[in-house]
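Note that one protein chain is taken out, while the other chains of the complex remain in position.
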Amino acid sequence: MVRFSRRYIFCASHRLHVDTLSEEQNRMAFGKCNNPHGHGHNYVLQVTVSGPVDPSTGMVLNMATLDAAVRNTVLDRFDHQNLNFDPLFAAQTSTTENLCREIYHLLVPVLQPVFLRSVRIEETENNFFEYSGTIPAVSAA
Amino acid sequence: MVRFSRRYIFCASHRLHVDTLSEEQNRMAFGKCNNPHGHGHNYVLQVTVSGPVDPSTGMVLNMATLDAAVRNTVLDRFDHQNLNFDPLFAAQTSTTENLCREIYHLLVPVLQPVFLRSVRIEETENNFFEYSGTIPAVSAA
Amino acid sequence: MVRFSRRYIFCASHRLHVDTLSEEQNRMAFGKCNNPHGHGHNYVLQVTVSGPVDPSTGMVLNMATLDAAVRNTVLDRFDHQNLNFDPLFAAQTSTTENLCREIYHLLVPVLQPVFLRSVRIEETENNFFEYSGTIPAVSAA
Amino acid sequence: MVRFSRRYIFCASHRLHVDTLSEEQNRMAFGKCNNPHGHGHNYVLQVTVSGPVDPSTGMVLNMATLDAAVRNTVLDRFDHQNLNFDPLFAAQTSTTENLCREIYHLLVPVLQPVFLRSVRIEETENNFFEYSGTIPAVSAA
Amino acid sequence: MVRFSRRYIFCASHRLHVDTLSEEQNRMAFGKCNNPHGHGHNYVLQVTVSGPVDPSTGMVLNMATLDAAVRNTVLDRFDHQNLNFDPLFAAQTSTTENLCREIYHLLVPVLQPVFLRSVRIEETENNFFEYSGTIPAVSAA
Partner (left out) sequence: MVRFSRRYIFCASHRLHVDTLSEEQNRMAFGKCNNPHGHGHNYVLQVTVSGPVDPSTGMVLNMATLDAAVRNTVLDRFDHQNLNFDPLFAAQTSTTENLCREIYHLLVPVLQPVFLRSVRIEETENNFFEYSGTIPAVSAA
């Protein structure tokens, strides 16, 4: 089993805010990420798939296939957008923890049967988040 | 003369849009940067001052002095904000070209008499902008 | 379970030397890291916690909470210091292997009940060390 | 158990091509990586070993020992070479998946009894590959 | 005047060799870069233009315009190719010094009337080359 990771960037804005919390509670929970007009990031996305190496091509997954899946499913949806306007964040905050998990679940079906090992996002050069799927017993790498 | 550069990061959102242009003209000029709800970046700011080395301390400028000037003048103003809501961008687009020039002019008076050589901003890891002041004849480095 | 990692930097000096070894043995074991007056590094520390995402805030752990813990426990102690003068390195060498493990054990109690997954230190851009705690059965991520 | 990783760079050229496939099939599988005269990369190799910390030196493995092993076994063989001319790639494509696996198997015997946890290669700043050996039950880290 | 730089990557192979020199002289001049089957690099290209900021758009040059010029003139020509097969390097070695200068002269006519300030190439993370055009008196930045 070899892991293949590829790195993508998308630029988006967001605001951390929970409607059911008071203004002060929001400030306590989110600090300046709660500023009213939002802010933004260059999100660095790292998608890792894992699997056996195809003996004829020497690849785990064709890079063009992965690129198309990520572009159609993730980049076209989030790049140069405000995350808070996406239906995925209508009922939950647009933290990078939630963003990781949502992107993971968006990619799993379009990458099948290739195993999506993890989705990692660098929100800034100092903050990284990673969500890993459950490793199926058969293809555990 | 030695140049001393220091690097700062601020996260902000913005939208490129000119009210006097049509929707199509805005799209032509700014592409996805014109998307209606904005997007954002981790702006990497590099401030470069230049001057003689103080023989007693061995420094061009005390780092704490520079940090305080940049924090009070730039970071507290733009970090975790939407640039378009700042008065500086009421009458001009919030491109990084304009942002560089505005930050340069905000910093010059608070750093005097130290010479501010340039303000450089990385909008993403692939786009950099730099604005340099006119070098006074006497202290040309 | 989501992993949240945050990156910190501290600048310190040290010297690798074992009193019970001869001068030549020290030189064999540590090379130029044994030079008598010490040397130093910009240590890049990466702290990774792992846990469920709080459904109300969308976070694994508040960043301000993590920052305070790391600042009080690690940065205030080691930044701009000589590691060899710290009691932790009175009876063991100040290698980055040992530093990783000590920082891990310093952080566990102040981060509880959050699970500290690993402490990783980049000694230089070419040398990385990582210490991972035992994953408790219940919260295995 | 502590993990110790060290980073090396080698510059090599290669071409992805399978003789038993047609010209069009090669183009489909490998895209521009199939261009006839080859291309090249700065391969960034990260070797990770894992083990207990020697209580007398505070190290997992002496850096000079690791460097000599990697230089003799990997760098002297692949740096500033065309991978396709190496016997290892006579019967398989010189993809970075295969390169990872081959380097792993070249290093295991020369590093024994130290456990080689993984070999990771960055082909470009956007593509990473990693091969991990099976973790022996006794020394599982 | 503001400088706008944009970063591109292309992967290519080459060999440093001068036909009129002896085998030993080639080895003396180029070391392992003279190895017979070539090697390669991820060339990181940084193109810097300089000019006044258009008051209506706030830009020095539309990024899409620059990208198209660089793609058509440079990337489509050199990416995933062997530089030695390009007519530009029929009569001169494919050093990065020469590559910088050639790319500069390829880009000047397609970017006019925008001023191309410099072309910088990182051959590896440790070697950088830069070629700057003569600054015309009128638009000196």
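A, B, C, D and E are the chain letters, set down in written order, and residue numbers restart from 1 in every chain.
What we mean here is this: a residue touches a chain if its C-beta (ideal position, glycine included) is under 8 Å from a C-beta of that chain, and two chains touch if they have at least 3 such contacts.
Owing to the predicted nature of the structure, the values given are computational and were not obtained by experimental measurement.
Taking every chain of the complex into account, the omitted one touches B, C, E.
Check C:42, C:56 or C:72 against the missing chain and you find that the one touching it is C:42.
The chain not shown here is touched by just one of E:11, E:100 or E:114, and that residue is E:100. The chain not shown here touches chain E at positions 16, 18, 21, 29-31, 92-95, 97-98, 100-101, 125-132.
Residues touching the missing chain, restricted to chain B, are 1-8, 46, 53, 55-60, 62-64, 141 (touch as defined at the top). Those residues of chain C that touch the chain absent from the view are 9, 11-14, 32-33, 35, 37-42, 79-82, 84-85, 124-125.
Going forward, only the chains that are shown with their structure count from here on.
Within the list A-B, D-E or C-D, A-C finds its counterpart interface, over half of the contact pairs alike by residue number, in C-D. Taken residue by residue, chain B touches two or more other chains at 125, whereas all remaining positions touch fewer.
Pairs of chains in mutual contact: A-B, A-C, A-D, B-E, C-D, D-E.
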